[in-house]
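A single protein chain has been omitted; all remaining protein chains appear in their positions.
Moving on to chain A:
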Amino acid sequence: MGGSSFRRIGKLASISSKNQSCRGFSSTVETLKKTDQLTPTKSVNLFSAINQALHIALDSDPRSYVFGEDVGFGGVFRCTTGLADRFGKQRVFNTPLCEQGIVGFAIGLAAMDNRAIAEIQFADYIFPAFDQIVNEAAKFRYRSGNQFNCGGLTIRTPYGAVGHGGHYHSQSPESFFCHVPGIKVVIPRSPRQAKGLLLSSIRDPNPVVFFEPKLLYRMAVEEVPEDDYMLPLSEAEVLREGTDITLVGWGAQLSIMEQACAEAAKEGISCELIDLKTLIPWDKETVEASVKKTGRLLISHEAPVTGGFGAEISASIVERCFTRLEAPVARVCGLDTPFPLVFEPFYLPTKNKILDAIKSTVNY
């Protein structure tokens, strides 16, 4: 990879025109190993799974970098622990406190054929970088006719309610980014998913915004393969098969939905639960097939209901499954208010709200 930066741009352009990432990584489904075939596994929480993915990313690609506010000492959620010690301060570093700077810098780094793994400390603080993400990262390839791209960019950021975060440590801003062609939006539900999806996101030849459910950083513990493995993007997963209603969600909300499904089962309602995992471009086919089977759809997310990604799913499924639907699509989401501190239990799409909506949809 020596030579001047000009030559590198040339090389990058030729690589990207073949629409492949360099250095032998690929996110194509065929090369993904099935996670359950991997051994050994270890029981770890979500932040440790992220940490493992970052270790692997840095280790397997010498042109990868991890940076952001306070990542040097391990990050405020400990996701980057040990990385600076192992890979050095030139590849793992604190940045000045400036989100637009972090993402702009990351785009530049990625445009030079590197993997730039940038951390935004809280999703609530991603907005100073909105212009860089929406107008720059997302359009880098398209506006240059694929002469340039910043596909090596991955923005990791913790999102969601934790019980005491108030306005600015709780938000779920994913739908803003789902309105932006050119980036991918990925949200894992568990440690094992987090590791595999993060590695795919890092190695995907497109910029990815990767939202991490911070409620689960410590809380969610799962057997996670210690090896390097990737899980496919834009592929939803049916977590629970059922016949009466399809539930679609992502991230931390899935465990709430799972509880609602279990309760519904006690009352004889058979729910199919789908983890969307990648919000754009999303796996419509899996959702469509499920709704064609069940005839009913419920979507749940923490973000405010109006303009949330649930609206997009609902509209698409109505377009595709109109004649098969037996009830209106239900959305159980956050309220159309800023995220409130003491009213958080009222604001959230809780298990019982979901259960009520399952019942009223099934009994429509």
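As a working rule, contacts are C-beta pairs under 8 Å (C-beta built on N, C-alpha and C of every residue); 3 or more make two chains touch, one makes a residue touch a chain; residues count from 1.
The rule is short, and it goes like this: contacts and distances are computed from a predicted model.
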Per UniProt, the name of the complex member that is left out, chosen from "Dehydrogenase E1 component domain-containing protein", "Distal membrane-arm assembly complex protein 2", "HIT-type Zinc finger family protein isoform 1" or "Queuine tRNA-ribosyltransferase catalytic subunit 1": "Dehydrogenase E1 component domain-containing protein"
Selected residue (touches chain absent from view) among A:Glu69, A:Asp275 or A:Glu288: A:Glu69
Residue among A:Thr41, A:Ser60 or A:Asn94 that touches the chain left out of view: A:Asn94
Residues of chain A (touch criterion as defined above) contacting the omitted chain: 69-70, 72-74, 76, 93-94, 96-101, 124-125, 127-128, 164-169, 306, 335-338, 340-343, 345-347, 350, 352-353, 356
